[in-house]
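For this depiction, one protein chain was excluded, whereas all remaining protein chains were kept in their positions.
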Amino acid sequence: MSDLTATAPGRAAPRMAGRVKAAIILFILFALMPPLASALDDPFYVLIGTRILAYAIAALALDLILGYGAMVSFGHAAYLGFGSYAVAILSSYGINDLGLQLLFGITLSAVFALITGAISLRTQGVYFIMITLAFGQMAFFFFISLSAYGGDDGYGLSERSTLMGIDILQSDFGLYYVTLALLIAMFVLCHRIVMSRFGRVLTGIRENPTRMEAIGYSPFRYQLTAFIISGCITSVAGVLLANQAQFVSPAFMSWHRSGELIVMVVLGGVGTLTGPIGGAVAALLLEEWLGALSEHWRLWFGIFLVLMVLFSPRGITGVLERMGIVRTRQ
Amino acid sequence: MTGLDVKNLSKSFGALKVTDDVSLRVEPGEVHAIIGPNGAGKTTLISQLSGQLASDAGSVSIGDRDITHLSMPERVKLGLARSFQITSILPGFTALENVALAVQARRGSSFRFFGNVAGEAELNEAAMSALAEAGLDDRAEVLAKSLSHGEHRRLELAIALATDPKVLLLDEPLAGVGGEDAEAFVSRLQTFKGRFTMVLIEHDMDAVFALADRVSVLVYGKLIATGKPEDVRSDPAVRAAYLGEEEVA
Amino acid sequence: MMNLFVLQLLNGVQLGVLLFLIAAGLTLVFGIMDVINLAHGVLYMVGAYLIATFAAATGNFWWGLLLMLPAAVLVGMVLEFVVMRRLYARSHLDQVLATFGLVMIASEAVKMIWGTSPLSVPMPEILSGAVPLMGPLKYPVYRIAVIVAGLAVAVGLFVLVNYTRVGMLLRAGATNRSTVSALGVDINRLFSVVFTLGAVLACLAGALVAPILSVDTGMGESVLILTFVVVVIGGIGSIKGAFLGALLVAIVDTVGGVFGPIWLRQILDPAAAGQVGRVLGPMLVYILMAVILFAKPAGLFGRRA
Amino acid sequence: MLDVAGLESAYGDSQILFGIDFRVKEGEVVTLLGRNGMGKTTTVKSIFGLVKPRAGSVKINGQNLTGADPHRIALAGLGYVPEGRQVFPTLNVEENLRATARPGKWTLQRIYELFPRLEERRRNMGNQLSGGEQQMLAIGRALMTNPKLVVLDEATEGLAPLIRADIWACLERLKSEGEAILVIDKNVDALTKFADRHVVIEKGRVVWTGTTEQILATPDVKDRFLHV
Partner (left out) sequence: QDVPAGASDDVLKIGLVYTLSGPPAALGEQARDGFMLFAEKIGEIGGMETEIIVVDDEGRPDLAADKARELVQRDEVDFVVGPIFSNILMAIHQPVTSTGTVLISTNAGTSTLAGEGCTPNFFVTSYQNDQIHEVMGAYAENQGYQNVFLMTPNYQAGKDSQAGFKHSYTGGTAGEIYTELGQLDFSSELAQIAAFQPDAVFTFMPGGMGVNLVKQYSQAGLTSIPFLSAFTVDETTLPATQDAALGLLGGANWAPDMENEANETFVTEYIAKYEHVPGTYAMQAYDAAQLIDSAVRKVGGDLTDRAALMAAIKEADFDSPRGDFSFGPNNFPIQDFYLVEAVKREDGYFGTSIVEKIFDDYADNYADQCEM
């Protein structure tokens, strides 16, 4: 009855169109934000915006496996950590190129995802949640004990990365637009994967793994591949976060952070790709906004979450559906 | 045409011997029915043949290929397909998508990350024709979870057909197919005769005797009889263990 | 060395019982009703705060405990009625989101009511003091009392779940609610009673450990993950599993934490052993869980669906 | 005993039932007939409140229980053998039988007499049973609630001929003991031996009702459902 996924649709094709439209609208809004912020004389929001976009990438990546593969990873913050420590480690050797940092972060993540994914995929459901948590915590404790990079205190970065020798990222606007570009690229990537043959197999395994085996698929290979892809995309978010904060710390990879990523995905709408982007924006903006209004913002945020679940089973996507703004059912 | 050769297959759950030294030859192109009381081990046998359950002892081969140690997906690739007694479908997919996935498993790589699978005419056409063969083409666009029970049974068959099997293992395909529709269903199965080898488990004796070339009877995990339908039907041991009097009439 | 080993084993057992006491309510709600309740830790915290308040008001631990119980029933019932009953039929992820919200609400509310400074609960007079155990080692009486309470809860739950109609209906209802109700059982009422029981157990655990542990706003969060680990290692839905899981986690933690570095020193040079020990120490529990789930993907006593 | 009038039901936007009317009197055996997907199961689910009807009424012993909670309907005297068995996988056979039992003449003992196979498997979990064993369990479970009206949705699916015959015998005995039965089954031939009346559903509407004699006298219906 209550399986691990909300009823994310298998009928990807006709529903997708609406979501892509919603995503395009979101991206346009994102692109307009910095000029608007400058016009309102608050360029500072660009920096907050960058953080939100980076989390959106992570939420998107998590949705790829959570929404389409029923793999609820509770250790995904580890990949944020690999991405950000890739920046720290390379920069301590004087390598500041964003491309190389991305490559290094992705490589670290791929290896970690390959090993831990192969073990975790022996389990299912809540057991999978907990075993991914275990691996996430191991990564967390590993970085805590990594004295060379400040251990628990973290490691400050003296400057942001360069992009092919150009220091476009030094300006907050530059960093913002590079992050946005990467978000769009990752969205396109995930969207195409979901629509592809591979994506259909992945979704099929979520629906009924025994049936899939009986028609000739071995679920493990597909799930593991998706798991690795998701980890790699999340590490991109980590690289960007490190640049945004100019600081890395194991706090980036604590289980709280993994939990928050899940909250963003579920809040936005599981298995919709666009939803989790919206979820990340909503969660972080709300936090920012409520935090400014009241010292007890957690209370209000909590109430918001509970009401959301009780009255809109499919998160923000569900609300929009009901208002007729997004159509996802036939 | 490929046959199926089963030698000394056994399986126990704890102390319970569910299949006990079962040996069986299914000739190429034959429809071979397996009947027997509830809990005799028929489904277990199918699961062993399809690779879903590992056998304790014995061997299975199709054609002259020994598949005893292959996994379920590997066996499917060699042409061994099964349907499930208890409906097992992808509930959130449409009927068409359910079947198209089965087609895809046999055609080209599934490690394609780009390209819109919903638009692949090649897959959809093959899937439609499998649906049509199972009599479900008019429900192609309906989500599988909103199909009725009888429709689920047809979907089971369509999926199995779509894997393009050489040997098809059918576990009670008629269960839940209503009286009126059952006859049509049997004649549909009849048209598959000769296209591939079939192992058929069924409690519907009308269907068994209409379709089967040979019948084996499994009781408490042991094969107690194999032979032509007429012979099995009149076998007193079979009557006592399974048929009773009413159904033969 | 041998003495220490035996004593550590004993300590492991006692920490295990403590963990089980906290995990017991979670096993019931998560393992059997199949509802993921992240707010379990919060209930545990509320129990501790309640007894701290009542004990301070009456100046007596036992009165505090006695008053805490009806308050806990009330908390459980309100929570069930307002939120949880709407979540039973929902997906696990929805439950995670909603109860995550509850955690935020409750921790903030606790902070608003009781402030951020940790509170104290006095140890009851007759249970304070320690009994001598080998050599200079002593063992606090109160901990013995906690062990006894934990064992009683374990036995009670085991019987409830495995040998009573209520237990059967719960297990049935977790997998197929509509069929259970179509067979004539008011599953909603049953679930609300059991959820309340789980909540009371959580509060009770919080109340019982309050004299030993710090009563602060973080106490719920720090045990939450550990109790999930315990339940998962044991196998979801198994009281026996949760009990053994709790013991295992505790023993690995206590014995491994102490003897791990000692053993490491025999194969590595001391500096390296120290470093490896420091890295492995906090991971031990997680490594244990990963290894168990690798070998038994559904936990020690879990049933593979 | 059971009085269904003008029942309309839908799943989301798609309406399935468009006005179903029939009654089952005390001690009567009624069948629901119809091809796959015509709405038989939906009718039963609507009676039990598992699907909330949009219109129409369900009365049990004169009491209007339209869309009431399922357990209230069951407590009013209805026993349910759901389509697709729905045994509880995490309970063993005996627990499956006892969990929802209510006192009455059906006891564990009698169920085991009816289905000796279940007694042999009494320690197996619900999901460790063969298809047919699960079906027996589902029937036994419904009887253990000691209902006045048993509703069986495809209860003999997957049962061996001998067992099927046993079930028919059992239903006949139930009938003789004064219990009412509403049954959906494809083996109409066997049912006609003791069924009193038949209701044919097509596309969510009742298109024919009548007694067994009337079926035999109506060539169209007879050809479709009977082989005699």
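Lettered A, B, C and D in written order, each chain numbered from 1.
We take it that a residue touches a chain if its C-beta (ideal position, glycine included) is under 8 Å from a C-beta of that chain, and two chains touch if they have at least 3 such contacts.
All of these numbers come straight from a predicted model, not from anything done at the bench.
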- Task: Determine which of the presented chains are touched by the chain that is not presented, and list them.
- Result: A, C
- Item | Absent-chain contact - pick from C:L69, C:L213 or C:L264 | C:L213
- Touch with the omitted chain, as defined above, among A:Q124, A:S145 or A:S218: A:S145
- Those residues of subunit C that touch the unshown chain are 3-4, 7-8, 11-12, 14-15, 18, 108, 111, 115-120, 122-123, 128, 130, 135-138, 140, 142-143, 211-219, 221-223, 253-255, 257-258, 274, 277-278, 281-282
- What subunit A residues would touch the chain not displayed? 42-44, 47-48, 51, 144-145, 147, 150-158, 241, 244-247, 249, 251-252, 291, 295, 298
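FYI, only the chains that are shown with their structure count from here on.
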- Message: If you apply the touch rule, which chains end up adjacent to both subunit A and subunit C?
- Response: none
- For subunit C and subunit D, what's the span in angstrom between their mean Cα positions? 44
- How far is the middle of subunit B from the middle of subunit C, if each middle is the mean of its Cα atoms, in Å? 48
- subunit B to subunit D, mean C-alpha position gap in Å, rounds to 28
- Going through subunit C residue by residue, note those that touch at least 2 other chains and give them in order. 175-176
- Message: How are the chains arranged in terms of who touches whom: line, ring, star, complete or other?
- Response: ring
- Message: So which chains actually touch one another? I want all the pairs, not just one.
- Response: A-B, A-C, B-D, C-D
- Query: Where on subunit A is subunit C touching in the complex?
  - Reply: 1-7, 66, 72, 119, 122-127, 130-131, 133-135, 137-138, 141-142, 144-145, 255, 259, 262-263, 266-267, 270, 296, 298-299, 301-306, 308-310, 313
- For the complex, which residues does subunit D have touching subunit C? 48-50, 69-71, 73-75, 79-80, 82, 86, 88-91, 95-96, 98-100, 102, 125, 127, 141-142, 145
- Item | subunit A residues touching subunit B - in the complex, by the definition given at the top | 7-13, 192-193, 195-201, 203-204, 207-208, 210-218, 222, 225
